[in-house]
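Only a single protein chain was left out; the remaining protein chains are all shown in position.
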Amino acid sequence: MDYTLLFVQVLNGLQLGLLLFLVASGLTLVFGILDFVNLAHGSIYMIGAFIGASLTLLLGNFLLAVLIAVPLTGVLGYLIERFVARQLYDKDHLDHVLGTFGLILVLDTSAHIIWGPAGITVPLPAWLDGQVALFTGVVFPTFRLLIISVGLAVAAGLFWLVNYTKLGMLIRAGASNRTMVSALGIDIQTLFALVFALGAMLAGLAGMLIAPITTASIGMGGQIIITAFVVIIIGGIGSMKGAFIGAIIIGLIDTLGRSFLDQLFELFMSESAAETAAPAVSAMMIYILMAIILAVKPQGLFPPKVR
Amino acid sequence: MRKLLGTALAATMLTGLAQAAEVKIGFVTTLTTGGAVIGNDIKKGVDLALEHMGGKMGDLDINLIFGDDGFKPETGKQVTDKLVKQDNVDFVAGYIWSHVLMASRKTVIDSGKFMITANAGPGPVGGKLCHKNFFSASWMNDQGPMAMGEVLNQKGVKSLYIIAPNYAAGKGMVAGVKRTFKGEVLGTDMTTWPTQLDFSAELAKAKASGADGLFVFYPGKAGGAFMKQYQQAGLKSSLPLYTAFTIDALSLPKFQAAGFTDVLGSQFTGHWDPNLDNAQNKRFVADFRAQHGAYPSPYAAQAYDSIFMIKGAVEAVGGDLTNQDGMRAAMESANYDSVRGAFSYDSSHIPVQPWYLREVVKDSDGNWTTKIVQTIAQSVENPYAADCKM
Amino acid sequence: MIPLLQVAKLRKSFGGVVATDDVSLDVIKGEIHAIIGPNGAGKTTLISQLSGALAPDSGAVTLNGVDITFKPAHTRARLGITRSFQITSLVMEMSVLDNVALAVQARDGSSFRFIKPARSITHIRDKARDFLHQVGMHGRADDPTSALSHGEHRQMEIAIALASEAELMLLDEPMAGLGPTESQMLTEFLQGLKGSRTILLIEHDMDAVFALADRISVLVYGKVIATGTPDEIRNNRDVRNAYLGDE
Partner (left out) sequence: MGKMTVVSWVTLFGMVLLAVLPPLFLMNGQAFYMDLATRLVILGIAAVSLNLILGFGGMVSFGHAAFIGLGAYAVGIPAHHATWGGFDLIASYNGFLHLGLAISISALFALITGAISLRTKGVYFIMITMAFGQMAFFLFQSLDVYNGDDGLTIDVRSEFPLINLDEPLQLYILSYVSLVGVMLLVRMIVNSRFGMVLQGAKGNNERMLTLGYNTYFYRLTAYVISGAMCGYAGFLLGNFTTFISPDMMHWTRSGELMFMVILGGASTLFGPVLGSSVFILVEEILSSFTIFWHLPFGLMLIGLVLFIRGGLMGLFKSKGR
């Protein structure tokens, strides 16, 4: 076993996991507190990436662009909440799925019309574009380390927000007892809009962070949204801890699967069959994991206490 | 609904009457999803060809209908069905993606119409599934990488790592480079297509393998993503990159806008280049640049060629579209002016043509483009030709 | 005499709050056994554990000598327990008759039958109509359930409980939300069932309880503090202090 490679792949898996966490945390907030299934969360991630990319090209500064683009996606989230999501809260989950499925089509096609199919390559400042030597023989792209750090920082921030702030208290109360929040005299609509916008900002940030790696492109949302749903289902809907742990597990499984599964398969099948099977099976593994977890714990690893 | 169906019925009655003197061409390409990057350039190539023809092939008007395959084999087959059955076209051309071509092939062949691929070159169509009515205006998937294998041998590369997407063309490209490369292949990773755009795990494996070189094939937007990550991983000095259909006139302006100078000097193989010195190519490239302010991609060049190929066939029979044998003979003779220069066809209707080594350079105005640095071979064999019983 | 239902030291807590605190009681065949207690005494939690909607932390429930402590609700129903719900629980999308017919159908052999239209099976429909007739609702048999009033829904709950022909009926506040006249009528109706049915009754309406019950158990903060005849309970000092004191 090549331990250096394993170490690098674990870092890669962690990076993917934390990126997933950024998307999944917003999803689990919206899902857990508003009881709203938002399939279009991935489209917000995509539009965040495009806004960030356009601003980067316009301003010539990636970090500045992100600072401006994150609140912009928050505004977008607010608008979606105001004009679509809010109308859907009192309908059932099936309607949420269909309505936001429609929203995906609208947002993705709009992005195609606005930004074209080519996607945008995002330039990074030189100090982010290189590599860091972690120790002898192990170099890792600086920017991926940045994603890991931002992901961890956001996770810490969210834990603080949810567990130690008034807003967090409201969020937790909203998740478990809607009437109580109203009884406290808090405008639940404002709370919901805030949560939705926060979720949108987290998704947008994730999109902006991945764009310098994979480019901002149409269709990127449809790929991540399903994985993000798997994350929060595994973790337990509404649980921030669940989303974090689920995201890390899935990031690691996906990356390690892609790294080592083909070698495993070559033990009992031809090389070319293994090359075809490995990527698809590693993509399948996260669904198998989800099925196993739900078979044992139908409400995920960390189900919210009261619903 | 009733009104709609009524309209459709009325349309049914009318089609019999309006049979003008025209040649109908169905052109399937990708106009939506990320694959539309290539599709749009192809459409520009087709439109320019029509413009250069003045909308006529001989005495016949050209009626060209685009179909969008949505980057999916199933959708591609559906639009092909429609072109064949409803629009009743005389030629079906286009097809960027090998799997879309494979899915659509049977529909066209069974209908007895001509099918011309303007890009996709999956192995079977040049081999066991070859057909008298099927022609390629491009190449076989394997051929570009086969040429690259020769280049690698010449450069003294001893070992290679390969990363490519897991679909028909990716498999063909990998098979191609393995066929000619004489050194050792230390590992091959096939990635999920077209969804996977993050190649961190694969790049880490490639690096750990200690190979002399890395060969990849990532057409369209995935190419940009790959190049970026390759650079971020800092592999340029330790693991030189050799590509096929990954860097092109579509991605270069984006790289230039993003200040991604590492791309300059990259080398890859091709059967065409904007700098090829022939009259047809000069006119094509000049007018394309004048219209769109950018260099055409090979995809656009092939699409442009495919329309001229049809023109050559139609004019050879004096516009008598019922004379299929005549048109076929004309196409087999490659009787038109191709932007790639003169070429011929092998027995399986795959072009026999020179392959070049191309390099990314700045042109005199500072735009990033490519030039030919070497002619690798006057022809690269179609490895599947032996399976073709025509 | 072997009791029909025996509850021994049943215990259930929710995150530190003990809702059912070592409850022991029994129900004898043919009696109406009422459970009373202030709000939050754990009456509905107890019923849920008896019907199988909730699993207890410890203790045992036996029906006719069979341990059913951890049996799921549908198994208990097959063994002879049915319940009505405090908050009306009906299939609103179906007609009144369909609702009752489903209860009759449950006693009529397997329902894994796919061919014959259920609504044309006369013996089931007739029997269901009969039960509706008993609660005085035959006139509304074909109306959609969602169109009925609250009082009528309560009547339907009773009809369904009857139709399931269970040995033991757990009635969870059947009078909830009814006006005095309706309550009176329901009390009389239940009185008519006395002897032919065994009922465990949870009810706030004290007039009804004392009129109907053969025995009464008093539940306070999850504990049974007394069990006895209505007269015994009325005169029990603990009960008066804990519960009836302000009467």
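Per-chain numbering from 1; labels A, B and C assigned in written order.
We take it that contacts are C-beta pairs under 8 Å (C-beta built on N, C-alpha and C of every residue); 3 or more make two chains touch, one makes a residue touch a chain.
Everything quoted here is computed from the prediction, not taken from an experiment.
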Quiz item: What are the shown chains in contact with the chain that isn't displayed?
Solution: A, B, C
Quiz item: Which one touches the absent chain: C:8, C:60 or C:73?
Solution: C:73
Self-check item: Omitted-chain contact residue, chosen from C:106, C:148, C:199 or C:242
Solution: C:106
Quiz prompt | Contact partner of the left-out chain, one of B:135, B:193, B:260 or B:384 | solution = B:193
Quiz item: Where does subunit C touch the missing chain, residue by residue?
Solution: 51-53, 72-75, 77-78, 82-83, 85, 89-94, 98, 101-103, 105-107, 111-119, 121, 160, 164
Exercise. Over the whole complex, note the residues of subunit B touching the chain we left out.
Key: 1-2, 4-5, 8-9, 11-13, 15-16, 31-32, 68, 72-74, 77-78, 81-82, 85-86, 98-99, 102-103, 105-106, 166-168, 192-193
Quiz prompt | Where the unshown chain meets subunit A, residue by residue | solution = 31, 37, 84, 87-88, 91, 93-95, 97-99, 101-110, 112-113, 222, 226, 229-230, 233, 237, 272-273, 275-281, 283-284, 287-288, 290-291, 294-295, 298-300
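The rule is short, and it goes like this: only the chains that are shown with their structure count from here on.
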Quiz item: With chains as vertices joined when they touch, what's the shape: line, ring, star, complete or other?
Solution: other
Quiz prompt | Most distant chain from subunit B, judged by the mean position of its C-alpha atoms | solution = C
Practice problem: Using mean Cα positions, find the chain sitting nearest the overall protein centre. | Solution: A
Quiz item: How many Å are there between the centre of subunit A and the centre of subunit B, using C-alpha atoms for each centre?
Solution: 35
Quiz prompt | Residues within subunit B bordering two or more other chains | solution = none
Self-check item: For subunit C, residues that touch 2 or more chains besides their own
Solution: none
Self-check item: Contact footprint of subunit A on subunit B as seen in their complex
Solution: 32-37, 39-40, 166, 171, 188-192, 195-198, 200-202, 204-205, 208, 221, 224-225, 228-229, 231-234, 250-251, 254-255, 257-260
Exercise. Sort out for me which residues of subunit A touch subunit B in the complex.
Key: 2, 4-5, 8-9, 12-13, 15-16, 57, 112, 116-123, 129-131, 139, 141-144, 210, 212-215, 217-220, 223, 255-256, 258-259, 262, 271-272, 275-276, 278-280, 283
